[in-house]
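Complex shown without one protein chain; remaining protein chains in place.
Up next is chain A:
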Amino acid sequence: MEINLSKYGKIISTDDTSNTILREIEASLKNNEPIDINALDVVISTKSARLIFGILYKKLSKINFNSKIHFKNASTTFMFAVNEGILTELSD
């Protein structure tokens, strides 16, 4: 299963978009299959990364997150934001 983030825009920065993406990922997780998050050409704000992946990481825990959520074509800045979002959420 693959979720192509670019359908939500090349920049993900608003709460509305972040919440929509989070809902789609959570719905897809119910199938119990790993999900590829295709982030080709997509930039994400650190806040949106926290709202989506920070919340998911905390909810799923490290082992489940990494077995079910695989990033694909993510740029350095995208992965930086995801790391920052998750680490901030975990520290909160």
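Assorted remarks:
One rule holds for everything that comes next: a contact is a pair of C-beta atoms (placed from the backbone, for glycine too) under 8 Å apart; a residue touches a chain by one contact, two chains touch by 3 or more; residues count from 1.
In this text, contacts and distances are computed from a predicted model.
Among the names given as "FAD-dependent oxidoreductase", "ATP-binding protein", "ABC transporter permease" or "Sarcosine oxidase subunit delta", UniProt records the absent chain under the name "ATP-binding protein".
Interface with the hidden chain, as seen from chain A, comprises residues 8-17, 41, 43-51, 54, 57, 62, 66, 69-89, 92.
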